[in-house]
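Take a look at the following structure, please.
Every protein chain of the complex appears in place save one, which is left out.
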Amino acid sequence: MATDRRSARRARLIGRAFIYGALIALAAFYLMPLWVMIVTSLKSLDEIYSGSFIGMPQAVTFEAWGKAWSTACIGTKCEGLQPYFVNSLMMVIPAVILSSGIGAINGYVLTKWRFRGSNIVFGMLLFGCFLPFQAVLLPMAQVLGRLGLAGSIPGLVLVHTVYGIAFTTLFFRNYFITIPDELTKAAQIDGAGFFRIFFSIMLPAALPIIVVSCIWQFTQIWNDFLFGVSFTAGESSPVTVALNNIVNVTMGRKQYNVDMASAMIAAIPTLVVYVVAGRYFVRGLTAGAVKG
Amino acid sequence: MRRPLTFKDRLAALLPKLVLSPSILAVSVGVYLFIVWTAAISFSSSKMMPRFDFVGLDQYVRLWSTPRWITAVENLFLFTALFLAVTIAIGLFMAILLDQKIRAEGVLRAIYLYPMALSFIVTGTAWKWIMNPTLGVQKVVNDLGWTSFTFDWITRPEVAIYCVVIAAVWQSTGFAMAIFLAGLRGIDNSIIKAAQIEGAGLTRIYLAIIVPMLRPAFLSVIVLLSYISIKSFDLVLALTNAGPGSATEMPSTFMFSATFLRNQMGVGAASAMMMLMTVAAIIVPYLYSELKEDRNGH
């Protein structure tokens, strides 16, 4: 009996060791690229070419970060990522607010003011979540041109808002459907109208999903490359397009440390959001897969 | 004694539709009308500028006789198959391990998932550096003493596509893991207990009982990963720029270069329509079944 118990205990311990070992190895694999990016960006170019890849920098230098931010060449201009970073901000902030706001009121209508055909409208919007954007690139480029928005930040704001509505509506619709209809009925009897119910009752109750929607949209729009590269050129590009430009266009010795610093600069906003509000990010991620 | 309906009453009744109409308009134009537009271009002789004539299936014929496109389609199938298989296997493995009452589960989950927050351009840039044959991982392993080790796939056309698979898997496993973990958490614990009492071992419980119960999660993961792989564009561009040569060409990169770089707007539109049809063939039945379930659920 006693030996039985002891061997069972040992088997359990071995099992636990295996589980933790595997989990830690996987964690190392997933952290490795981030680690490599950071240490490379902090090394001097000579140290990199002397063959230091994964190790700590011998001497930490922020030179590459400085270059990436303000002097790296993109196209013919050598002003670094800074102006493109600002472009991305100018694009992402209005687009997030607009698409989330519109999604919120759409979700409210589609759950609390259902009408004949509202399910069809929802289905129509839903397909927009999965649209391969290649199918609309051409006409969108033409339309932006005719609206005088080609190659401009407002143009990108418009595009991201239009194609963001599908996801934000899905978020809010799936959230509001869990709020009992009796709540709107009670408010109607209290004399509240359409907008009053939305602003006084639904929106305050929707705080978590507002966060989810804003984070999701922020990440998607910040990380977008296809629209950026298709509809803008030169100075009005977002940061992802500029980053790709820095990395793929080389003159002279390839500056890997600047590449990595640039990649980090482009990644930091979404990484910060992820670290601060990861819980909400995951909710947005799974919302597309698991209906609410 | 009945009060007639006032203008205000009528307005109030119309308000919900009124509020929804800008979105309906935006989506009707931005999605559906634009799709029709692209379709029209794909049936026209457009090259550098859009032209609205009708040349039948000429552009599709031209598309399918372009070797680059054939490469792109072959790559897409290879990429999708590998990407799905590996991502699902690792993601499920991670989720099952994480479901064993792990200490620091939150931290580990965050580590597995953070790549999803990154831009594919950032991922591509990082992995391009890691796979650099002279200064990257190959050199590290060589320095450790295994001097015959080579990892120069990114420069070899016949295997470069696997580099894209590796980077894509790295970015997306966390997503598969999150969905599987949500599925596992939704399974009633007493089922596992009942199986244990019947004497089933843990491996058997997972293979025979738990994994089959994850069917909906599998469906979601498969559909969404397929969608990611069909539209993957930025990763390929940043990692290999569709090269070496056209070795890692994908439909998305083909469409982009045909349309914007090579002045073959008609062929580009035809390739976009092929992509759209592929996505629709996967997504529409999926959405339909999800919505139907939704309706039955209420």
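A and B are the chain letters, set down in written order, and residue numbers restart from 1 in every chain.
Methods note: a residue touches a chain if its C-beta (ideal position, glycine included) is under 8 Å from a C-beta of that chain, and two chains touch if they have at least 3 such contacts.
In this section, contacts and distances are computed from a predicted model.
Enquirer: Looking at UniProt, which of "Fe-S cluster assembly protein SufD", "RNA polymerase subunit sigma", "sn-glycerol-3-phosphate ABC transporter ATP-binding protein UgpC" or "NADH-quinone oxidoreductase subunit J" names the chain that isn't shown?
Expert: Spelling it out: the chain absent from the display is recorded in UniProt as "sn-glycerol-3-phosphate ABC transporter ATP-binding protein UgpC".
Enquirer: Just to verify: which one of A:Val121, A:Ala187, A:Val229 or A:Ile265 makes contact with the chain not shown?
Expert: Counting the whole complex, the residue in contact with the absent chain is A:Ala187.
Enquirer: Please give every residue of chain A in contact with the chain that is not shown.
Expert: So the residues of chain A touching the unseen chain are 180, 182-183, 185-192, 196, 200-201, 204-205.
Convention: only the chains that are shown with their structure count from here on.
Enquirer: How far is the middle of chain A from the middle of chain B, if each middle is the mean of its Cα atoms, in Å?
Expert: Distance between chain centres: 15 Å.
Enquirer: Please give the residue numbers of chain B that touch chain A in the complex, ascending.
Expert: Going through chain B, the ones touching chain A are 12, 15-17, 19-20, 22-24, 26-28, 30-35, 37-38, 41, 50, 90, 93-94, 97-98, 100, 102, 108, 110-123, 125-130, 132, 135-137, 139-140, 143, 170, 173-175, 178-179, 182, 216-217, 220-221, 224, 227, 230-231, 233-234, 237-238, 241, 251-252, 255-256, 259-260, 265, 268-269, 271-273, 275-276, 279, 283-284, 287, 290-291, 293-294.
Enquirer: Write out the stretch or stretches of chain A touching chain B in their complex.
Expert: 19-20, 22-23, 26-27, 29-34, 36-37, 40, 48-49, 51, 53-54, 102, 105-106, 109-110, 113, 115, 119, 121, 123-128, 130-140, 142, 161-163, 165-166, 169, 193-194, 219, 222-223, 225-226, 229-230, 240, 243-244, 247-248, 256, 259-260, 262-263, 266-267, 270-271, 273-275, 278, 281-282, 285-286, 288-291
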